[in-house]
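In this view, the complex is presented without one of its protein chains, the others remaining in place.
As written, the chain order gives the labels A and B, with residue 1 at the start of each chain.
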Amino acid sequence: MTVECEPLLDRDPMVPVPYRVASRRDETRDSATLRLEPVDAAIPAFLPGQFTMLYARGVGEIAISISGDPSLGDGALTQTIRDVGAVSRALHDAAPGDVVGVRGPFGTTWGLSTAVGHDLVIVAGGVGLAPLRPVLLGALANRDAYRRIVLVTGARAPDEFLFTDQLAQWSARPDLEVEQTVDVPGGGWSGPVGFVTEPLARVAVDPDRTIAFLCGPEPMMRFSANVLLGKGVPAGSIRVSLERNMQCGVGLCGHCQLGPLLICRDGPVIDYELAQQLLAVREL
Amino acid sequence: MTHPAAVLDRAGLDRLVAVLIAEGYRVVGPTLRDDAIVLAELDSGAQLPAGWGVESAPGRYRLHRRDDAAVFAHSAGAQSWKQFLHPPTQQLVSTDGIGFAPAPEEPVRYAFLGVRGCDLAAIATLGNVLGGGAHPAGSFTRRRQGLLVIAAGCTEPGGVCFCASMGTGPAPGPGYDLSLTERIDSDGHRFLVDIGTDEGARVLAGLEHRTATDREVGDARAAVADAATRMGREMPLPVSDIRTLLRDSRNAAHWQDVAERCLTCGNCTMVCPTCFCTTTEDVTDLTGEHAERSERWASCFELDFSYLHGGSVRVSGASRYRQWITHKLSTWHDQFGEAGCVGCGRCIAWCPVGIDITAEVTALAQGRDAGGSDA
Partner (left out) sequence: MPDPLAGLPLVDKLTEEQRAKVADLAREVTFAARERIFDEGQPASGCWLIRSGWIALDTIVPGRGPIVVQTLGAGDVLGWSWLVPPHRWHFGAVAAEQVTAIELNTERLKTLADADPALGYPLTLGLFEAVLQRLQSTRGRLLDLYGSPRDR
């Protein structure tokens, strides 16, 4: 993998790099995936799990995980944004040709390389699939390096899955087990109905050879981790991606603290061995 | 490189200020304003608060007249050096179209005059947070690099001071260019000068001074050592024990007790010399052509501080106080390898209800020893 673009290492960490929206795809009623291309120089290459700070001119800046293919290395960024507030709405609504600011990539990674030789169990809830997509793409690009790959993904309703075309392609692959489930069926859905913990409970795992990657609402990750712990998977083999208020992304603003952690720096991907005790404390 | 300690007289201090200004330094030091000793840019040594002392207690700060003309015999005021190195608001970036420009910055060289041990430690702590990570803050780093520090050995600790138990004072630790210990007796008003850096030595060389006698050195050292015995407050446990106490007290019943007193006003975070948190803000001009991002000091006591699409993580006052004190005394170690508290006591004096960080640690320790930390 080569990265053609020159990394901008000496930049002021708070100054964004301009990227142009090259294309935009609506994923669900409130989520869209943007393909961003650098106007001039690109930010350094990312690893699965990392995020960028995306700036919408005059509106503000938020942390968004990268949902693209880590093996492309073409300088472009793929980011999936859910419209939940003023800044995310502005970014979600950005049209091809618009310029946004990008800082990053920041944060810890899913550590895919440390999972070589293992079964990968990927559990995604709602838009939690976005930061896990690079894990799947990265693993599939090097498929022989891993044993089983299981994707369990849940959404509120059938029309709220991200990357539906890709999910269909993945489901058709013989070397990938995909379990999709919805909280509420409808719209002709004939697939599984239930919380992600139900298909996850049905997966026969080899606890000593499994690395699990969890992303979604915090209770969904806690409940899913409990299922895995119940199956004998050690907490140290479970990784979760956490979210807190982030203003700077580089450990300077203090907002994203979770106990001893600065989520922007020590996360977003955290070992469940550590996360477990922190997530159990109210209002931490 | 060691330099022998020197002695500067009172007029020498004024000359020091003048020399620094002439060299292009912006000299910041204590001065009297609005019945308080504030930190401000000085035009001359005559603006130093000669003859003023401070009386401080939980929720209380008053000036009093001293019977001498000491200029550094006052404990910490509401401000700290943070406001110059890490200003309350500053622009980060602006954009007029496609590109982004860092905030224009006039090169500034500060000389801080009269930095006590606690505050010298606080400058180092801020430096670790804002300048010591993988992504140092540009403006802080530039200001810190150009900084000249003239410390003051503390001989008059206040009622809320506890630097001795935090290991940051009363003698200024490393990091100063020059350090002054003020002495007034029958031999007159003078300062023992310790030299910390070549730059300090160079500055001193431009002033009329003399080498200190052994007796003068011993007298100044004794005066500072004595200050350690006159602190108004003390942390009840060693710093490393406080770290584990707070880590193990996340579910303590005592947080409710603090919450009944705490107004969540955030004063403690504003006056704290190490509280570094900021929130970014965006503005555009009326045409929408020009947009700016800036940062301002934020406080973990603000409800929005932990806002996460739809609500805040820390809603109760108890959780916000727990966050603040736990960060200062425990998780700061995890994040930055040291304590975030230097023992200056500002948070105690400027708390409108007089919450005392040392007393809260004592109460938490008592709760733990009574086996009630998980109540």
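Quick note on the criterion: a residue touches a chain if its C-beta (ideal position, glycine included) is under 8 Å from a C-beta of that chain, and two chains touch if they have at least 3 such contacts.
Keep in mind the model is a prediction, meaning the values are calculated, not measured.
Peer 1: Among the options A:185, A:207 or A:234, which residue touches the chain absent from this view?
Peer 2: A:185
Peer 1: Which of B:33, B:210, B:261 or B:309 touches the chain that is not shown?
Peer 2: B:309
Peer 1: Would you indicate which residue among A:116, A:145, A:201 or A:278 is in contact with the undisplayed chain?
Peer 2: Per the contact definition at the top, the residue touching the missing chain is A:201.
Peer 1: If the missing chain were put back, which residues of subunit A would it touch?
Peer 2: So the residues of subunit A touching the unseen chain are 30, 82-85, 125-127, 154-156, 160, 181, 183, 185, 190-199, 201-202, 204, 216-217, 219-220, 223, 226-227.
Peer 1: In the full complex, which bits of subunit B touch the chain not displayed? Write them out.
Peer 2: Where subunit B meets the chain not shown: residues 309-311.
What we mean here is this: only the chains that are shown with their structure count from here on.
Peer 1: Using CA atom averages as chain centres, what separation in Å is found between subunit A and subunit B?
Peer 2: Distance between chain centres, rounded to whole Å: 40 Å.
Peer 1: Considering only the defined contacts, which subunit A positions touch subunit B in the complex?
Peer 2: It is residues 12-18, 39, 55, 57-61, 84-85, 88, 99, 101, 243-245, 247-248, 250-255, 257, 259-262, 265-266, 281-284 of subunit A that touch subunit B.
Peer 1: Residues of subunit B touching subunit A in their complex?
Peer 2: Against subunit A, the touching part of subunit B is residues 92-93, 95, 98-102, 129-130, 133-138, 247, 250-251, 276-280, 282-284, 288, 291, 293, 295, 298, 300, 305-310, 313-316, 318-319, 323, 326-327, 330-331, 334-335.
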